[in-house]
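Only one protein chain is missing; all other protein chains are in place.
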Amino acid sequence: MSETSGQQHPVGVYLKVWILLFVLSTFSYMVDFFHLEGYLRWTLILIFMFLKAGFIIAIFMHVAWERLALKYVLFVPLSAIAILILLMAIEGDYTFLTRETFFDQ
Amino acid sequence: MTIETDTSTTYTDPGVDGMVSDWSSDRQTFDLPWGKLMMWIFLLSDTFIFSVFLTGYMNVRLSQTATWPNTSEVFALEIAGTHLPLILIAIMTFVLITSSGTMAMAVNFAYNGDRRKTAILMGATALLGASFVGMQAFEWTKLIGEGVRPWGNPMGSPQFGAAFFMITGFHGLHVTAGVIYLSIVARKVARGDYEKKGYAIVEITGLYWHFVDLVWVFIFAFFYLW
Partner (left out) sequence: MQNVAIADQIDELHDPQTFITKYIWSQDHKVIAIQYGLTAIFVGLIALALSGLMRLQLGFPDAFDFINPSDYLQFVTMHGMIMVIYLLTALLLGGFGNYLIPLMIGARDMVFPFLNMLSYWFYLVSVIVLLTSFFVPGGPTGAGWTLYPPQAILPGTPGYDWGIILMLVSLAIFIVAFTMGGLNYVTTVLQARTHGMTLMRMPLTIWGIFTATVLGLLAFPALLVSAIMMMLDKTLGTSFFMPALVSLGENLDYSGGSPILFQHLFWFFGHPEVYIVALPAFGMVSDVLATHARKSIFGYRMMVWAIVVIGGLSFFVWAHHMYVSGMDPAFGFFFATTTLIIAVPTAIKVYNWVLTLWKGNIQLTVPMLFAIGFIFTFTHGGLTGLFLGNVTIDLPLSDTYFVVAHFHMVMGVSPIMVLFAAIYHWYPLLTGKMFDERLGKIHFWFTFLGTYAIYLPMHYLGFLGVPRRYFAMGSMDFIPDSAQTLNQSITISALIVGFSQLIFLYNVFVSLRNGKPAGHNPWGATSLEWQTPDVPPRHGNWGPKLPQVYRWAYDYGVPGAKEDFIPQNHPVTDSERTAGEHDA
């Protein structure tokens, strides 16, 4: 590996992302602080979460500058996790419903 | 089937064409050091571990008939007479993000060949990590003092304590391992051990550290804010 092919990028990018992460974290804290509820709460939490995760992965972990081949390796397998999460959410609701139906606590 | 081709890739074609040519090259598929690719694959595997932890937590929580404690209150602190919900967790989040920032800078200085700054920044990263673990220990102590146990708690569903100790514990172990890893590499950087081999190792260490931060983003959203 020649020296130039290491990941080197202008410091400014890191600083901007750094600040952005602080801001986003503050925002997600605010969601709780102001007791937002329901769909609004969840939309905001998820948006902030994915933005933060995206910036960490893309900039700090340099994935934005990696080859497409690596990106696919990293993200395609997550489809299995996505299905697991979806089905376990459905399953959790189903278990809850059966409990409500058959046991009264 | 016997066509002779010169298949060594230059890793310059963009997009899907580039991906095809990367995968069809001989000798190596990725233009990465062995250690870095290995770290990426390990992190993918570790992603599955944390995802399954969180999915399991989600499932037991969704199937609960007992009430789930209000995390916003459980993790609140009185600071200077004001009641601040989730404040410690927020501080921990900021500490971890700060450490990710110092780590990113360390990688940058490493590739610029500035050994001293690299080592200092990695040391700072490790210190921030250690203080994160410290705050976590404080939080655990506080909860245990309030009667939260892995098998039950006074506030409601017993799965709350179970999931809390398990998930933050496993994440905390990762942070601790990261602190040790960082300290070792930082020392070697300072000594100049990598002058010959190059500084990819700093980037690799960085990948692990950012990953730990990344996991915390999800734990923060799904455990503390839900």
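Brief remarks on what is shown
Per-chain residue numbering starts at 1, and chain names A and B are given in the order in which the chains are listed.
In this text, a residue touches a chain if its C-beta (ideal position, glycine included) is under 8 Å from a C-beta of that chain, and two chains touch if they have at least 3 such contacts.
In this text, all values refer to a predicted model and were calculated from it rather than measured experimentally.
Of the listed positions B:Ser25, B:Ser72, B:Ser131 or B:Ser183, the one in contact with the omitted chain in the full complex is B:Ser25. In the full complex, chain B touches the hidden chain at residues 1-4, 7, 23-30, 32-34, 37-38, 41-42, 44-46, 48-49, 51-53, 56, 59-60, 63-66, 150-152, 157-159, 161-162, 166, 170. Residues 1-2, 77, 80, 83-84, 87-88, 90-92, 94-95 of chain A touch the missing chain (whole complex, contact as defined above).
To be clear about the criterion, only the chains that are shown with their structure count from here on.
Chain A and chain B have Cα centroids separated by 13 Å. Contacts from chain B toward chain A in the complex involve residues 11, 14-16, 18-19, 22-23, 29-33, 40-41, 44, 47-48, 51-52, 55-56, 58-66, 72, 85-86, 90, 93-94, 97-98, 100-101, 103-105, 107-108, 111-112, 198-200, 203, 206-207, 210-211, 213-214, 217-218, 220-221, 224-226. By the touch criterion stated above, chain A contacts chain B in their complex at residues 1, 3, 5-9, 11, 14-15, 18, 21-22, 25, 28-29, 31-33, 35, 41, 45-46, 48-49, 52-53, 56-57, 59-62, 67-70, 72-74, 77-78, 81, 84-85, 88-89, 91-93, 95-96, 99-100, 103, 105.
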